[in-house]
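Shown here is a partial selection of chains from the complex, left in place.
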Amino acid sequence: MLSREDNDLLCLTRAGSTMGSLMRRYWIPFLLSSELPNADSDPLRTTLLGESLVAFRDTNGAVGLIQNNCPHRGASLFFGRNEEAGIRCVYHGWKFDVDGTCVDMPNEPAESDFKHKVRAVAYPCRERGGIVWAYMGAPESMPEMPDLEWALVPDSHRLVSKRLQETNYAQAMEGGIDSSHVSFLHNDTTRGRRTDTNSGRYLRLDGAPKFEVVDTSYGFVIGARRLAEEDAYYWRITQWLFPFFQMIPPFGDGPISGHAWVPIDDEHCWTFSMTWHPRRPLTEAEVIFIEDGNSVHALKIPGTFRPVRNATNDYMIDRELQRSKRSFTGITGISEQDTAVQESMGPIYDRTQERLGAADAAIIQMRRRLMRAATELSQGIEPPALDPKVFRVRSVSMLLPRTVAAWPEAAREAMTAEPDRFFVSVA
Amino acid sequence: MLSREDNDLLCLTRAGSTMGSLMRRYWIPFLLSSELPNADSDPLRTTLLGESLVAFRDTNGAVGLIQNNCPHRGASLFFGRNEEAGIRCVYHGWKFDVDGTCVDMPNEPAESDFKHKVRAVAYPCRERGGIVWAYMGAPESMPEMPDLEWALVPDSHRLVSKRLQETNYAQAMEGGIDSSHVSFLHNDTTRGRRTDTNSGRYLRLDGAPKFEVVDTSYGFVIGARRLAEEDAYYWRITQWLFPFFQMIPPFGDGPISGHAWVPIDDEHCWTFSMTWHPRRPLTEAEVIFIEDGNSVHALKIPGTFRPVRNATNDYMIDRELQRSKRSFTGITGISEQDTAVQESMGPIYDRTQERLGAADAAIIQMRRRLMRAATELSQGIEPPALDPKVFRVRSVSMLLPRTVAAWPEAAREAMTAEPDRFFVSVA
């Protein structure tokens, strides 16, 4: 349960907000690179941390992220001409480059030209892992980009998608790091195709795992311990990384998955989903499985980032399927199941009403870490996880003898993300 | 005319409001029983007095009305599994019975289970007259259900329907007890098919009846006196009953009608319409007439409670029909005519602007009674009409000699609702 003040502290990310100031100290993924397919392609409207912005790829291939309203009289630069290394407002022809410099002011007579006095708000952008990232903080505080493995493997090893979620980012992220819901909300995935696997068996067997959360330099690691074999526990080990990343253990030597929950505004977020393999290209079967909407990647309405199954159609819930017990929810798709419950909480859940238990340990810890870091930053203390190397981790699952208490130590090697290393999780 | 404060007092019914506290002392109809057709049928989202709720019929056939957001982390129980005598949240499997007791908490390890500490808000429900009723007040104050005749006759004697109205409940109710509008708004019904009847003749003859309002134990009774025969008046006698019921006189020995206006939230209400005969089943002709949308029962968009003729299509007003004078409004349907004018006042009419006259006596009295009862309750005085027996009344119309002043006394017998008694109104 949070006080109303803490709920606001956690959720609100607009310019000037405490949490927004923390977010602005990290690189933020916000577009698929393919949304700006080539030099001088069409500008895009986008909102990020509550700011209305226009993204464009200039003649040199560089991505600009600039204020939506032209600094002159406020016409949207979305309608602008993207040409000759800058975006030109169609109202009076003022032109800005990716740095926000006003490089032309053709409607003013030479003697009254004041372009050197005008700058547009512009945020530096970089591309990595098929994604465009922005840095919205003070230039002097810009960190290196995080060494997240999915962003660094060759393109063939990775599939990234993005979908619009109509909730605050924190609500989506809480769902992502909430390990205990898997046996319920997603029971069809454990019941169904993995019925003959060890992991499937363990997940069904023990719906009330014990959770342990251990702080790390990048955030924390969650161990979910389930009864497995006579003298062994089944550990599913998941990372949460500042400020909104997460990794999910693979099955056997399959690909790893992860997410990023990026605040669009206080009531919407982008859910980025990544599936990658550290050592090999994804197989055609793996890609088809994902593109069919059977995984953490949602099936979207073509040409949009809006899921086909969404609030307007009650996520296409099939009450007969739900009654059959083959699916706990009657809703098809892991992502869709998550979105249904998360969006049904309302756009910003009122956490003064909740009743958390031991199973919510990771959620409690994530809030603590974020709120503490945000509050400390407002007191002048630098945020955690600015060193890119701390992000070199992987999620895993493993069997450990029941006698092993120090699981983070036992899993350290397996969790290290190095190209020449690969630990095979429980199949 | 009301002050702004009194307008709020009359209209606002959210938890904690003065009028809302009064409403919460009565049984409130909110669903047709057929909306929850059988045991373990699909849950329904519903809002009542501004509270977001989920209704479900459990395995034993009992109806539950429970808070929308799961007490754990707020997922909507609408997506819940309705099974084995309770509703189970799909997020983590917490289960609640119709009393709001948490009967299972499967995601917590046994040692941290705290289900005995968790309760969902749940309101007792009962079924009577084809309708589900809820009691939303303190358990120790729960009254018996009101002995409204329509709710007690056999199912074959009654037809009940419900429609969504996009106004505050008070505005809808004021239209219902406003006798003087009949000769204008509904002139096509008096002009048309009843042109050869006495009542039709009297209604057309005298568009400006005299109204008298007399307080009773259940609310009040309205006498509308029209010129009729040389030495007789035509009296139409209508009841208003706490907190939002009304009854309309029949024609001859035909069925009686009535309404209930139930606050959904401050800007929406359910208009329940009832047509019943105290002594016999409704005839097929009477049912067809109603189902064709020719009566106080609106024609709805199939599968919804939204009228076909609604604000988005200007109630399908036919200006040529309106010019022809066959219809004062050009709008087809009694219910649709009422809704058109009531919704056109805006969701909560600003009663500081109105100009009431003698013809509005019933409206003035209804407001007084409701506001007084609500204010007195806030001072610790018990509300009126908690005794179910006071609701045993019927509306009637009758001819009385012009010399009779004490019409409530003269009509007392005719207004008494007893199974073995039936007064034939003016045809």
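Labels for the chains are A and B, by order of writing; each one numbers its residues from 1.
Here, contacts are C-beta pairs under 8 Å (C-beta built on N, C-alpha and C of every residue); 3 or more make two chains touch, one makes a residue touch a chain.
For clarity, every value in this text was computed on a predicted model and none was experimentally measured.
> Quick one: 2 copies here, how many in the whole complex?
3
Just so it is clear, only the chains that are shown with their structure count from here on.
> Starting from the mean Cα coordinates of chain A and chain B, work out the distance between those two points in Å.
Comparing mean C-alpha positions, chain B is 49 Å from chain A.
> Under the stated contact criterion, what part of chain A meets chain B in this complex?
Chain A reaches chain B through residues 174, 180-181, 183-185, 207-210, 314-315, 317, 319, 322-323, 328-329, 331, 337, 340-342, 344-346, 349-350, 353-360.
> Show me the residue ranges of chain B that touch chain A in the complex, using the header's touch definition.
40, 42, 69, 71-76, 78-79, 81, 83, 90-93, 105-110, 112, 114, 117-118
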